[in-house]
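Here the complex is missing one protein chain, while the rest keep their positions.
What follows is chain A.
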């Protein structure tokens, strides 16, 4: 077990967007029937074959650290959450497609996670404002996931998709929009692409 490399990925987002359901889906290949509030942090693990079928095939453990709470929490909660942000290999930002505020809050979430993650020589943005430049040089890959796509009425879908396309541009992230977790299918819709990734999410299979 120890011989396999570990990859630590944070799952961030407002409360109620579906992070715990998403993590459960990725790791257990099952739909989570009874989600409740995540207190602190809950971790789940997925065994992933990187570049399956090629001679460079390697098996990784992907640890998904699902961190609960909201971006407006008290500073004591924020400083406690900061211990989880060490040595992170990737961040999944989850937002609810039916709730615009959750998408806007993602900027603050990423600032919180990346500021803790910055190297000693890195500049710490102290005014808390979103700085696009920071994300350009960001070495940590970001993946943007939008949930509850099927709860949007038909006529609004294209508008929502354009908005999220801008969002993923801002983050320089790859984007996936998911339908509601209770249905047996998940239809993946990938828009936007960045090639600065050290591991590929395309090899995730959903039953």
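Just so we're on the same page, a contact is a pair of C-beta atoms (placed from the backbone, for glycine too) under 8 Å apart; a residue touches a chain by one contact, two chains touch by 3 or more; residues count from 1.
Rule of thumb we're sticking to: contacts and distances are computed from a predicted model.
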Name under which UniProt lists the unshown chain, selected from "G protein-coupled receptor 89B", "Oral cancer overexpressed protein 1", "Two-component response regulator ORR21" or "Histidine-containing phosphotransfer protein": "G protein-coupled receptor 89B"
Contacting the left-out chain in the complete assembly, out of A:27, A:88 or A:140: A:27
Absent-chain interface as seen on chain A, which is shown: 1, 14-17, 27, 37, 39-47, 61, 63, 65, 70-72, 74-77, 79-80, 83-84, 96, 99-102, 105
